[in-house]
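Contents: one structure, followed by commentary.
Removed: one protein chain of the complex. Kept in place: all other protein chains.
Chain lettering (A and B) follows the sequence in which the chains are written, and residue indices restart at 1 in each chain.
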Amino acid sequence: MDVSLYKYLLMLGDNSMILGHRLSELCGHGPNLETDIALTNISLDLFGQVRSLFQYAAKVKGGSATEDTIAFSRTEREILNVILVEQPNEDFAHVVGRQYLYDIYHFLLLEALVGSKDETIAAIANKSLKEVKYHKRFSGEWLKRLAGGTDESQQRMQAAIDHMYPFLDELFHVTEVEEEMRAQGVGADLSVIKAECYAIIDDHFRIAGLQVPEHPPRVSKGKYGIHTEKMGFILSELQFMQRSYPNMQW
Amino acid sequence: MSTQDLEQRFQDRIDAGEKIEPKDWMPEKYRKTHIRQISQHAHSEIVGMLPEGNWITRTPTLRRKVGLLAKVQDEAGHGLYLYSAAETLGISRDEMTEQLLCGKAKYSSIFNYPTLSWADIGAIGWLVDGAAIINQVMLTRTSFGPYARAMVRICKEESFHQRQGYEIMLTLCRGTAEQKAMAQDALNRYWWPAMMMFGPRDEESPNTAQSVKWKIKRKTNDELRQQFVDITVPQAEFLGITVPDPEMKWNEDRGHYDFGAIDWDEFWQVVKGNGPCNKERIAARQKAWDDGKWVREAAMAYSQSQENKTQSKIA
Partner (left out) sequence: MTEKSNNISPKSKSNSSEWPLFEIFIRSKNGLEHRHVGSLHAADSDMALENARDVYTRRQEGVSIWVVESKNIMASNPEKAGELFEPAKDKVYRHPTFYELPIELKHI
């Protein structure tokens, strides 16, 4: 099998899966019904992407692999999402901040992947792009509303950004797999995205009246399977059924 | 026109099958009954998100994940449609929420039972949604226009919920012995609470007569319960699992299933707040309400400030 392509698909899918998981934790607990429904829509979009990516990954891997063995049977060290997306739902501002930063990156990444030489990746990116355009609008609007709402919401939004922003850097750290995929014309060039991403975000922060955090990037190695202490708990839920009752149909 | 005449004219309209719209004259009791019933229905949708939501992060497959997420999300939508229908009668959603949180308003007791295994998600879809559909199909023809319209929309969307639940049960029953046992265990725990969903027996349900007269209800609790039993027992047989009622058997003369006595003491205990999860359910709603307060306020403050900006520009 093409190990690099397989790993690249995991990296793409794992980010959507873990972010989708975090959002799915909120279903039924949102600040009001309308917002609850909107957050669940985003979660559903992300899990839809996960399924497409993992179905393709299963094909690349071959044998008895399925979208579910890929999602639920890997160990923590084999899961390659970035640290940003596993950050907990501390409050609604953290949810918005995490989502906003990831959405801007995600959108630019997908724009690049639409031109991928790998037709399946290009097709998935094309479909996902429309969804993520909406996510970005949702999180961008809320970022603005919270930053410009009450004193409390302003403080909470700033605190959330202060927490999340230092994890942004990891998204642009180029691993060997990503370098190889870029060289083959399959993956995106993260260095191009990086400049644009920071420019958009910093600009948006200024308009919203948020301070661009000065905190240096946090050392993050999610792309290498080294996660935070929260990850084990995420996986204990995500993989609960498949670990407790392996090899069954559901 | 005297109140009596108005009431007679109102009843004539209902008898003639006319729908009542929010601004039409209506007896105060009709208004109050509707606020109570519709908000109770809305609360049931919202509280009902919790037991199923309990399994969203633990679904066994990705396909089940999106199915369950979409279903629980639909329940939020249905709660929203129903709150809107009640709002046409002059009560705000916030007021209704407060009534739920302080315990003044009720919701369906079934949601005070815990979801302990994945099979419970199947059992809820099959039995609880099955019971709800019987009730809701009847309500699409209820006399109050906004309520009937909300129910039409809800019934259309709900059609996938029960199928989803039954498919989960079917997969379990066709799976390993361990899976089938899981399905039987869920049926054992959810059967009687589902039977109780139709409410007290007719002779102990004083509001039924008035509700039938106003076409809020078109069938009595016992009629609906019998309908549920007759539909559901063959479905259990198809699955190869057993309804936990030794007295359940087909009665050729009646053309219906006979069934055993319901434990009404348990029913009233749960209604009174002493069920396995009453406290946890309300606590979860209270937490979402409290945690969301600053968010709702911020959004209003932001919109207000934008409006002020526009106005000062115009001036």
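Here, a contact is a pair of C-beta atoms (placed from the backbone, for glycine too) under 8 Å apart; a residue touches a chain by one contact, two chains touch by 3 or more.
All values reported here derive from a predicted model rather than from experimental measurement.
Novice: Using the touch definition given at the top, which of the shown chains does the missing chain touch?
Specialist: A, B
Novice: In the complete assembly, which of A:23, A:37, A:110 or A:168 touches the absent chain?
Specialist: Going through A:23, A:37, A:110 or A:168 one by one, A:37 is the residue touching the chain not shown.
Novice: May I ask which residue of B:77, B:165, B:199 or B:275 touches the chain that does not appear here?
Specialist: Per the contact definition at the top, the residue touching the missing chain is B:77.
Novice: In the full complex, which residues of chain A touch the absent chain?
Specialist: 32-34, 37-38, 41, 134, 137-138, 141, 145
Novice: If the missing chain were put back, which residues of chain B would it touch?
Specialist: The missing chain touches chain B at positions 21-25, 70, 73-74, 77, 80-81, 84, 87-95, 149-150, 153, 157, 293, 296-297, 299-300, 302-303, 306-307.
The rule is short, and it goes like this: only the chains that are shown with their structure count from here on.
Novice: Between chain A and chain B, tell me the centre distance in angstrom, where each centre is the average of that chain's C-alpha atoms.
Specialist: Spacing between the chain centres: roughly 35 Å.
Novice: Going by the contact rule set out above, which residues of chain A touch chain B in the complex?
Specialist: 21, 24-25, 27-37, 40-41, 43-44, 47-48, 50-51, 54, 67-68, 71-72, 91-92, 144-146, 148-150, 152-153, 156, 237-238, 240-242, 245, 248-250
Novice: Show which residues of chain B lie in contact with chain A when the two form their complex.
Specialist: Residue positions touching the partner: 46, 49-50, 53, 56-66, 69-70, 72-73, 76-77, 79-80, 83, 118, 168, 171-172, 174-176, 178-179, 284, 287-288, 291-303, 305.
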